[in-house]
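All protein chains but one are shown at their positions in the complex.
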């Protein structure tokens, strides 16, 4: 079992835009420092939280380079290269390797239905081949890609076919497959939980890392869940996990991602609006969100707990 | 928080048939003793595992009476009364109360789509009203009923409307709702896990009871998962949970329920065939199942571990 | 190609209830005369429109007998016997034959998923066997049963296995299968359209009969669509079909079946409320429905066109 590359909390950062919709690359160093200050171990950039598929490929390269440059080795940078076109994905992978990212990841293409493991292995192999030196993580997120094939079957076939395969980001409400994945070949692969609202179940199942959007603004809460779990204080872990679910429900009321991104402004890190096909918050939604957020922050001290 | 009625392992027994398809009521005392010998705390009869919906109402009454009679208070008897017709469900509830069952349960009717909590509360209230003295558990199983409304919303509305409401059997791959349900009103309701292959995640989430078909023939394995969890030996709990998943996968290869029922014969408790619309095993499938089962039993000592 | 039993408009009558929810059998003769006056050729009783699955089996028998008695051979009576329990379905079939119904029909049981044609043939064969002398129509309605297997494959396997198989009621938005079914074995089977809002497409495809709930209160409109089609006046047929769609949309706004049933009262044939799990209209909904209905009737003269 190799030493895992990705452990603990991995944040999936928002891609910062100016109010006119163009990239705001200059905010990235501050976002990076913010994550470091909150003991986040890695950034998963240009993923679904980062609206990677809503960017042009040139923009994805700029965001990638900016994160690698800002990180300076202090946190790992994992670049999501998923694309409907495998050629484009491969080029994004090559670029990630070239600029010095630590790893790449790709979800399944979401247009033509993927109906066999063979197809999935083939398209991810083609994409990952652009960065032969970087560990590759498959990003399993059926809610967005509708690809629901077994990840155990994927590891079985992709293992020999993709030498750089290092693990799976598992963003799905199921704990049968994760346990099998975590123990597959004596724990050879890194299986990262992708649902913050079920972190406790993921930890019980054996996950050693988790990737999430909430870690951008609420890492302290999740660190506390984790340490409570490790200290065998399950009642406290459950209570805190309950608070994390409240957080999820709070954002869900406002449409999820679009609201989480807007919250960054309340922390002094204004990431700007979301792009189509997501819908930016209206002014009155923003106001309502801010009031709700402040109430939530007050009633959830762990949200903004001072970091060690 | 009242003392819970249902804790630990609750088995959902198979309904025993003769080879010609008629009820084999005479086997029920032996099935009951078998569960008791394996420290199963209650029997959930005429549920999906018991093919309740494939029985006539007269047969459901006979099975119910036979279990109550066999149990003699040594294990709890929960009667599933779910029916497409609320009138029939209500009559089944009344009968369960009359013969001395300990509780009733009902899933959502699976024909007309249930589109609002109001509808769900209304139809379950009508059903549960047949047994006003028995605790009522809603049986949430979207894979069969396709009803996916929020159980938190259900408790919120059904609590005041159904005085006998005591909890939810949650048979769904999700751990966001269960944590909310378990902590709802300071743990006022009993939330029972319904997926054996995720027992560990359910325990971490706070479940104090679980209902399953596997507990008919593999209770020792699940007791071991539970005690490992309680002893904070998570590595062992995960290893055993992995064995439980292998068990699930083994039966899935043979079509699930139809094969689990057939396994009872290997334990000397032949429950006969399944009824339409399920398809009984062919002779060669039965043979293959038996060989597979014996191999599995040898490689999984906890499956048949001697009981305390 | 045998002479078809079911042609033209076949109405699926509502089951009349008293305001306290009990059967109102005494209204059935008037409902029957109403259908006859509107040149409806047959009644499909105890189907989804008739809330058959929400009745007790005793009630289904009473409704069946009342319709056969009222019809006196003047219109055909097709009895829906579909039931989660194949034994119960078989007994309902036997009863239908005994009292002199013209045909039986069954949808797929909606609880355990039907995953193979073999299963579907087996369960429908068992049900249909209760009435060996009555033509059997399979009722395909995936929106309610979630069974989506190919009906061509079904005819292929059920043809030899169910001697009484006479056709399919096809209630699904697809016109690839219907054309294949209609021409299967040179038109050996009767394929009845089950979606009024697509009657024109069904006729173009070759359907010779259609079953619907709208024919209870709007048969004249559908007769006009049919005759326009036969007279090759497609522009008129489309205009009228557009009106039929407006009708569908009107009821959909009020939740469909529950509102259609309520409309009967405006025709002097009060069928009472719907049963759980459907939700009866509130008084204010009823009022709003009545106003809307009257407006619709005025703007759609064909709705209440005098019959020949």
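A, B and C are the chain letters, set down in written order, and residue numbers restart from 1 in every chain.
As a convention for this text, a contact is a pair of C-beta atoms (placed from the backbone, for glycine too) under 8 Å apart; a residue touches a chain by one contact, two chains touch by 3 or more.
Remember, it's a predicted structure, so these values are computed and weren't measured experimentally.
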For the chain not depicted, the shown chains it touches: A, C
Contact partner of the left-out chain, one of A:126, A:246 or A:270: A:126
Option touching the unshown chain, where C:18, C:99 or C:179 are the choices: C:179
Where the unshown chain meets chain C, residue by residue: 173-176, 179-180, 182-183, 195, 197-198, 200-201, 203-206, 232, 234, 238-239, 241-242, 245, 248
Where the missing chain touches chain A, by residue: 48, 53-57, 84-88, 108-114, 116, 118-120, 122-123, 126, 144-146, 257, 275-279
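Note that only the chains that are shown with their structure count from here on.
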Overall pattern in which the protein chains touch one another (line/ring/star/complete/other): line
Turning angle required so that chain A lies on chain B, C-alpha fit (0 to 180°, nearest 5): 180
Chain A-chain C separation of Cα centroids, rounded to whole Å: 50
Multi-partner residues of chain C (each touching 2 or more other chains): none
